[in-house]
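Shown here: the complex without one of its protein chains, the others still in place.
For clarity, chains are labelled A, B and C in written order, and residue numbers in each chain start from 1.
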Amino acid sequence: MTTTASRATGAAEGFKPWTRPEMAARLAKDIPEGWCVNLGIGIPLLVSNFVKGREVIFHSENGIVGMGGLQKPEELEPWLVNAGKQNVNLVTGASIVHHADSFAMIRGGHIDLCVLGAFEVAENGDFANWTTSLTDGVPAVGGAMDLAVGAKRLWVIMDHTSKDGRPKLLERCALPLTALKAVSRVYTNFAVIDVGPQGFEVIDMAPGLSMEALEAQTGAKLKRKAA
Amino acid sequence: MTTTASRATGAAEGFKPWTRPEMAARLAKDIPEGWCVNLGIGIPLLVSNFVKGREVIFHSENGIVGMGGLQKPEELEPWLVNAGKQNVNLVTGASIVHHADSFAMIRGGHIDLCVLGAFEVAENGDFANWTTSLTDGVPAVGGAMDLAVGAKRLWVIMDHTSKDGRPKLLERCALPLTALKAVSRVYTNFAVIDVGPQGFEVIDMAPGLSMEALEAQTGAKLKRKAA
Amino acid sequence: MVVGKAAIRCFGVAEASISDSIAAARVQGHPVQGRKQEIMIDKRVTSIADAMKGIKDGSTVLFGGFGAVGHPGQLIDGLIEHGAKDLTLVGNNAGSGRVEPLVRLLATGRVRKIICSFPRSAGSVVFDEMHKSGKLELELVPQGTLAERIRAAGAGVPAFYTPTAYGTALGEGKEVREFNGRMYLLEHAIRADVALVEAWQADRWGNLTYKLSGRNFNPIMATAAELTIVQAQHIVELGALGPEHIHTPGVYVNRVVHVPYGDPAPALVTTA
Partner (left out) sequence: MVVGKAAIRCFGVAEASISDSIAAARVQGHPVQGRKQEIMIDKRVTSIADAMKGIKDGSTVLFGGFGAVGHPGQLIDGLIEHGAKDLTLVGNNAGSGRVEPLVRLLATGRVRKIICSFPRSAGSVVFDEMHKSGKLELELVPQGTLAERIRAAGAGVPAFYTPTAYGTALGEGKEVREFNGRMYLLEHAIRADVALVEAWQADRWGNLTYKLSGRNFNPIMATAAELTIVQAQHIVELGALGPEHIHTPGVYVNRVVHVPYGDPAPALVTTA
């Protein structure tokens, strides 16, 4: 039902939502060369596929500055893992730091951009991505809260609506927050939306999508970003 | 007048004060092998001459763990200096850390012993060694206050009396304090004195010195340390 | 000087026990070329059982590793053998599956509480069961706050302010303070009784290096415990590690045991 549901919606509305690779590529286009970027697990990781030819330095919170791609079976180095504990490579120029230094780098504002997934984003930049419930199951937080408050800017990449079709961009988050007033931009399968001083500002929309159709899928007011 | 004055006093009293090398040797005898020790500038530095044959690790607050002796002219390595900015050697097993890590080592209680000089030591362990006046001249503090509160134990090595013959072991310090309740033992040219829960406790005296003569040179009550 | 000692003991650096550790290390001393019969600093112990000596019930135990990489699994096994109970464990993860040492330690029921950032993973079944049934207390801490709280303990900083988790459920009940128009939480140092560390190289002074991502929490944990125990893949001669390339000065280390276990298992599962 997940992306399919959204796409079904798109089809019904007569437009074609962006695919995940398209979303990642759209986000990657906005990353200038030279930035140091931390990518969350999941869709955010796809972004690294679309910065080829530019020097972007990928940071992994377990202490890698200059992370490369996933290892191929023949290059196995089990002593190198990313934040998702996948085996990765280093790029030329990479360095290793310990956990306190790595989070000092994050908290101290030295990461230009963090890209995370989210369950909900509010029009004031609040967002929720770490747990759907504080009572059911065991919560886990990892480095999300540190990244959210520490990186110079936080962009969220996610489907525009939930698996069951409910809006994920809202006036106020209902789920437990990861950080307050932290998100500056959202890339969804429907649109690219800035979190401005007065709320959501639409920068870009999937081909064929109307502002009205987008608003119908969004739980907060939208306005077009002034050029 | 300085050491000479003290010695003159000693001579007048019919005893022989310890020389500085003797004071340093007496202190060194109490350092067990394996300790990590920070020695202040001046008389404390002499202590390193008397631990030969034992592995004692000398720490220098500018980031050396495992400092050796002063460089000889033919071994000049200008990139190695101690806290007094003298050129020193490293011993086998030494490591280099940055200033924040070096003082984390100090403040965190990882230095077994710090040896400092002092102007005054009080019977409650307060001591003054960083400035004789907060108004005349320019004060400088360096790492003394950090070492005084951070090292596991602080021993002071100093002449028993000032240049003009006044006691330096006192009921209360008159000069600006370096740290409160920090000194656990004092090595002077007259005696070795613990700072106990009830005040100064004499452990050892220069040959020929009487308890009465020592008390006459001391500005606080003394008692013999229980064996 | 009672006041001073008491003050230092607040951080858990009891003088006597440290001296004991040094004495214990010295017992391990043995004649070495050119210095025959002379006792010297030698923190190497010959068995994991020896490495565990003196760990008490009720201890707070730091363990290194980010998942399997840099995780001192053999020392955790040693802790199971040792038998200490009523433990508080501090590390990033709570283990997965049923066979790895950390999970088996949890299963013994000797762990009262775990302080970590990411207990949940695809296979964290034992943690899940024990936590849900109330047999294991959890203190969930954001990963950067966890790292900084451990670093602070080692650095003699009892508490510090951080923006992380302000306004969230994990910040509830914590002291809030504004600096320059931004809100921060007060966080306290996590000082431990024991640190279990995995290193790549170690010498007899306890100087350490770590391999690649194996570094993670290990260097800061080594600084934050009264008794730091290291399992090292390689034991090298004193002087073999360059002074400018040592990651953990031996001053922080009490015991080193040689555990040449090889590489961590390749891990491609998605957890954090």
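Criterion: a contact is a pair of C-beta atoms (placed from the backbone, for glycine too) under 8 Å apart; a residue touches a chain by one contact, two chains touch by 3 or more.
Predicted model only: the values in this text are computed from it and were never measured.
For the chain that is not shown, the touched chains among those present are A, B, C, taking the whole complex. From the options B:Ile106, B:Val121 or B:Leu214, the residue with contact to the chain not on display is B:Ile106.
Considering A:Leu27, A:Ile43, A:Ile57 or A:Ala191, the position touching the chain not shown turns out to be A:Ile57 (whole complex). Contact with the chain not shown here comes from a single listed residue; of A:Thr132, A:Ser162 or A:Ser184, that residue is A:Ser184. Within the set B:Gly93, B:Gly143 or B:Gly219, the residue that contacts the chain not displayed is B:Gly143.
One chain is missing from the display, and on subunit A it is touched by residues 32-36, 53, 55, 57, 59, 65-66, 90, 92-97, 100, 103-112, 124-125, 150, 152-153, 181-184, 195-197. Counting the whole complex, the residues of subunit C in touch with the unshown chain are 6-7, 10-11, 148, 152, 155-163, 179-182, 184, 188, 209-212, 215, 243-245, 247. Where subunit B meets the chain that is not shown, the touching residues are 41-42, 61-64, 76-81, 83-87, 96-100, 102-104, 106-107, 134, 137-146, 149-150, 176-180.
The working rule: only the chains that are shown with their structure count from here on.
Put simply, the chain farthest from subunit B by mean CA position is A.
Core chain by CA centroid proximity to the global CA centroid: C.
Taking each chain's centre as the average of its CA atoms, subunit B and subunit C sit 34 Å apart.
With centres taken as mean Cα positions, subunit B sits 57 Å from subunit A. Multi-chain contact residues, meaning those touching two or more other chains, occur in subunit C at positions 151.
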